[in-house]
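Single-structure report; data block below.
For this view, one protein chain was removed and the others were kept in their places.
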Amino acid sequence: MTTADTTTAPVPTQSTYQNRVADYWNAEENPVNVELGKIDDLYHHHYGIGEADWSVLDEPDPARRRTRITAELHRLEQAQADLLAGHLGPLAPTDRVFDAGCGRGGGSVVAHLRYGCHADGVTISRKQADFANEQARKRSISDKVRYHHRNMLDTGFRTGAYAASWNNESTMYVELDLLFAEHARLLRRGGRYVTVTGCYNDTYGRASREVSLINSHYICDIHPRSAYFRAMAANRLVPVHVQDLTDATIPYWELRKQAEHLVTGIEDTFLTAYRNGSFQYLLIVADRV
Amino acid sequence: MTTADTTTAPVPTQSTYQNRVADYWNAEENPVNVELGKIDDLYHHHYGIGEADWSVLDEPDPARRRTRITAELHRLEQAQADLLAGHLGPLAPTDRVFDAGCGRGGGSVVAHLRYGCHADGVTISRKQADFANEQARKRSISDKVRYHHRNMLDTGFRTGAYAASWNNESTMYVELDLLFAEHARLLRRGGRYVTVTGCYNDTYGRASREVSLINSHYICDIHPRSAYFRAMAANRLVPVHVQDLTDATIPYWELRKQAEHLVTGIEDTFLTAYRNGSFQYLLIVADRV
Amino acid sequence: MTTADTTTAPVPTQSTYQNRVADYWNAEENPVNVELGKIDDLYHHHYGIGEADWSVLDEPDPARRRTRITAELHRLEQAQADLLAGHLGPLAPTDRVFDAGCGRGGGSVVAHLRYGCHADGVTISRKQADFANEQARKRSISDKVRYHHRNMLDTGFRTGAYAASWNNESTMYVELDLLFAEHARLLRRGGRYVTVTGCYNDTYGRASREVSLINSHYICDIHPRSAYFRAMAANRLVPVHVQDLTDATIPYWELRKQAEHLVTGIEDTFLTAYRNGSFQYLLIVADRV
Amino acid sequence: MTTADTTTAPVPTQSTYQNRVADYWNAEENPVNVELGKIDDLYHHHYGIGEADWSVLDEPDPARRRTRITAELHRLEQAQADLLAGHLGPLAPTDRVFDAGCGRGGGSVVAHLRYGCHADGVTISRKQADFANEQARKRSISDKVRYHHRNMLDTGFRTGAYAASWNNESTMYVELDLLFAEHARLLRRGGRYVTVTGCYNDTYGRASREVSLINSHYICDIHPRSAYFRAMAANRLVPVHVQDLTDATIPYWELRKQAEHLVTGIEDTFLTAYRNGSFQYLLIVADRV
Amino acid sequence: MTTADTTTAPVPTQSTYQNRVADYWNAEENPVNVELGKIDDLYHHHYGIGEADWSVLDEPDPARRRTRITAELHRLEQAQADLLAGHLGPLAPTDRVFDAGCGRGGGSVVAHLRYGCHADGVTISRKQADFANEQARKRSISDKVRYHHRNMLDTGFRTGAYAASWNNESTMYVELDLLFAEHARLLRRGGRYVTVTGCYNDTYGRASREVSLINSHYICDIHPRSAYFRAMAANRLVPVHVQDLTDATIPYWELRKQAEHLVTGIEDTFLTAYRNGSFQYLLIVADRV
Partner (left out) sequence: MTTADTTTAPVPTQSTYQNRVADYWNAEENPVNVELGKIDDLYHHHYGIGEADWSVLDEPDPARRRTRITAELHRLEQAQADLLAGHLGPLAPTDRVFDAGCGRGGGSVVAHLRYGCHADGVTISRKQADFANEQARKRSISDKVRYHHRNMLDTGFRTGAYAASWNNESTMYVELDLLFAEHARLLRRGGRYVTVTGCYNDTYGRASREVSLINSHYICDIHPRSAYFRAMAANRLVPVHVQDLTDATIPYWELRKQAEHLVTGIEDTFLTAYRNGSFQYLLIVADRV
């Protein structure tokens, strides 16, 4: 494997804020992330989409009920990962993709399995990077899928080396202008960028109380929807498909809310934020021109 | 009817180019626009979307064949108008909408019929404005739907008076920054803007030969896709839904190409442009923030 | 009194967010605002600065202890108001000042008492505007000090009519570009703008958890420090004095934290935010050029 | 000869559009380019300026008439090349110049003959680059004049290495911001940039039908005049001389139109475009500051 | 005469700087301005261009020598005025032109005599405006040529009312962005703007000592050449003709330097500045698009 890499790896974190976020994810062991991943070793850190099979809630056996809910939530988050991955292509096995904010690595595996392509995932959590590389080794794909303990704003990867890249719910930790500048640098002309993200809705106004509660929960800083399009316009990323996934993600949250073994306490805040119009779950697909 | 209007109507055309475009549309009598409109008095000047009923081509009786093809093409363009109108709402009957580049007026009627709202259409063709007002009178909706012989870049209408506005294949005649500044001025905070447009694809590169041929055919100046998002970002219009309609419009063009009584000669150029990737048929839905 | 006013008052609120903020302040009756104001009928909604007289905590008599703490906190917030007002001048009695986000009106009274000038305060809370006007009547200064139930982003006041203007802890509810555009429009050439504000510190990184908790507490959206200077630069407001008041405001919070009759529960969050470097209390004085 | 070159030559074409343009020029064998060049082995791909010797049309002998017309047209295009080259200087033999979009290489030879300087020409047509290098070898100047099969937007040449650079009718194939960024990078401080170009006239309005026909003929994308000055302003290129050559180029087109052995069919379109005010032939001379 | 005027005239000066400049011109009685104007009652405040008749220096009779030098200098400044005026047209007698920084009014008279058009001159010197209006009355053209004691940055004139406008050596007193915004507002679409100005040469570097001496002499603030093109690009003024008049103005200064009765003491500074490359005398002709 030839890595699209520079000799000197840049420093993963540069600010107190980034250290605090890294600490959060180094310590994080939420069942909703860990238990779901165990099902098929695809560890995601994002939410799900699509209609839920509500019958899992009626399951009388408690243990089996928990298992079925867990599986159903994983199915929904896998549907989200598939939707995102589907917009990356077409890609050839010789192509290389960049997974910005890769978490425990599920997204890069999904992309590799679909296209056979090389993948570089980046996270500022050393623990996540190690975990993800271990998973890749177990799958025997570590020659093509590799995770790096780096800062997605300053990867040190080679200019123009990537055919596609994405952020799956990781843009709210960074300045968008710096982020999209880095994506634009890494992508080849005509390359594809995809993001799924929660954004606050400028039509509603400024950040609602619920949005701020989500920010405090995850130590993140959710952007207004307008910020995405402004920063993309400034960085040669041109949208070709934009889809409001808010309605599609509500079943995931309704189901998760009833999963006593998985809830983190933020579920009602999300549901209120989506329903009062202050928050949106958005897919943006763009081309690097 | 209270008109959202200033006392002094601004000058409809200000440049030689605008006069030449106005002359074109004052003279235009293409059957593909006139004949299709006669079916139900909804006169559109845009293309269609959706799968076609190809059986109309097999109709053995020549006159009936022509009639059925005409009806089928009208059905497809009506589907496009409905898609656009569906994104304007919800709207109340007291709301006011702005139809920028209204042509013979079909779009404003569609919006009015769907929402009961007031509509102001604007065109630099005196003949089109007169024709459209005459249609509104025949339908007895001229108290709510009115057409103006004006310049969409400088309407003289009242700031913040509109709940929604759109351009249906009319953005390629104007500078986008001036256009979106006027939409942003006219729309109230939270108002909705929709456009369906042909744009050239920056991923392909600069304007292809086919795009230039379309420009010369219609005396227009097709923008790159990137220009829309850059100008929206600069004018407080934030996309919420973007859809590539290229595949959906190809059946319309394939059918029209075989309609000897309706072809204008530009059909193959459109099909080539769509298929070689240099041209796209795009829907953008945005909010005025 | 000639009001620098247009005939048609603009709409005070335009978004759901603004309505929610207005509801908050219409309902707000925090003792820390109301009780302190009762002392001398100067009702402030901002924090204090300067060294505290800690002996008030040692007061053995409970009622007297409460009174003395209240008075001491009021003295500190008055010191802040005086610092701000001192940077507005020199001003003549014929000059007019604009108090953006005036709350219950204390700041405008302070400015009037110091300079004899006319003052227009603006708040989106109807209750606050009424309360403040009632106070002005009681002081018999309602011919020179007037409060308006309006939106500070769109006041409808006359261009160039103001010699000075300010925001005292009210910028975090609005978009800075819209705000500074309105101040720049209202101020005459050479006019003075002053703000005291909490901002998050870009040197730390993005918004910390504490900053988000403050946002959720007040339904506000605290800006990074950089945003102030960028928006001022774009709106012809040129800083001439900038002062970090973080250290100076900590005694106020330490004292308030121990005032059981006044605490709102957000005190520790503020102290942590200031101390971990993620949050700053800043004074910016700028000239309209 | 020391080449101002990097070790790794960048990819000449990056988009479908560029490939199509390269194909066009690889295939092009228009007599108006080839025959004129044969006269003195200065192969130009641009138009001419100055008053024509109309007596060549009265030549009775058909072969001689063709020869004289060919020579006269070449004289006019040589006059244009000389005008451009005259604005590059003064230059020393040790200076290096960059010919962006060099075609069959005539311009670089003209500059070298005038100043003795080094020249690097760039074209995305492999055939043109080979042809031009062959000509340089024949003239025994290949130690100082060299042609490269590269993309003028991304030459890989050394920063600050050039004393002067130009585009002679080649800017209409590229994005001006990318182009001028590359010129600004390559030119030393105080270096000189010159372009002769057809541009559409914003005073007229948008691109006229004739401009679009020219675009479709050459697969190019003619910019409005305003775009040149905006992109230069953003890239530290400051105009010092601007000249409208429209009237000066009309004799060339009138004469060429009557040269049956040389016409390409686009002649009348050019003449109409120049005369209806929608198109201009412009010289811009600018300094790199 | 219908004046393109608002009912309320804006304040001519708004800053201390402007008052100081106004004081300068209210007090100014330099023979080089007054004596030259007396010849034919065309009072200019700008420099001259073109080759001088040096024989005037050989005139033996002292009085006659002075008279002839005065006349020759006036001929050169008249040549400059004619060059500028020639670029304003074509204009019809019904057209209106705006002379920004009109001084004692010569330029507006020149434009009126050439085109028969209406002219509005603006100066912040009350004395100059009065003098110029008195001259117009003497010529019996005060129904078409009028001078106003106003600020050229905020004229209060009607939007789009002017077919042409200019600054003849008056841009160095104002911010270019404010100036060109006002010209762009006043000019109709397609209108013509012309300026002749001294600018410092960014190719040389920052302002030279000589440029600063000129600034201190006239209390002005000479812009770099780049500033003109950047501010025009931002205000829809597109250059169509740019000419470096530096060489053409040197004879004027050489002659003036030897005119003992006319020198102001700044002559050598100008000559040095022009010759060391730090200063340029520039004509810019632009279209309002």
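When the chains are written out, they are named A, B, C, D and E in that same order, and each has its own residue count from 1.
We take it that a contact is a pair of C-beta atoms (placed from the backbone, for glycine too) under 8 Å apart; a residue touches a chain by one contact, two chains touch by 3 or more.
Since this is a predicted model, take the numbers as computed values, not measurements.
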{"item": "Omitted chain - touching chains that are shown", "value": "A, C, D, E"}
{"item": "Of E:N30, E:T159 or E:N276, the one touching the omitted chain in the full complex", "value": "E:N276"}
{"item": "Which residue of C:S142, C:S226, C:Q258 or C:N276 touches the chain not shown here", "value": "C:S226"}
{"item": "Contact footprint on subunit C, counting only the chain that is left out", "value": "190, 202-203, 225-226, 229-230, 232-233, 236, 238-244, 280, 287, 289"}
{"item": "Subunit A residues that touch the omitted chain in the full complex", "value": "14-15"}
{"item": "Contacts of subunit E with the absent chain, listed as residue ranges", "value": "15-18, 20, 173-175, 203-210, 212-213, 215-216, 219-221, 276-278"}
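Note that only the chains that are shown with their structure count from here on.
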{"item": "Least hop count linking subunit A to subunit E through chains in contact", "value": "2"}
{"item": "Separation of mean Cα positions, subunit D and subunit A [Å, integer]", "value": "49"}
{"item": "Subunit B: positions in contact with at least two other chains", "value": "15, 190, 203"}
{"item": "Chain contact graph, described as a line, ring, star, complete graph or other shape", "value": "other"}
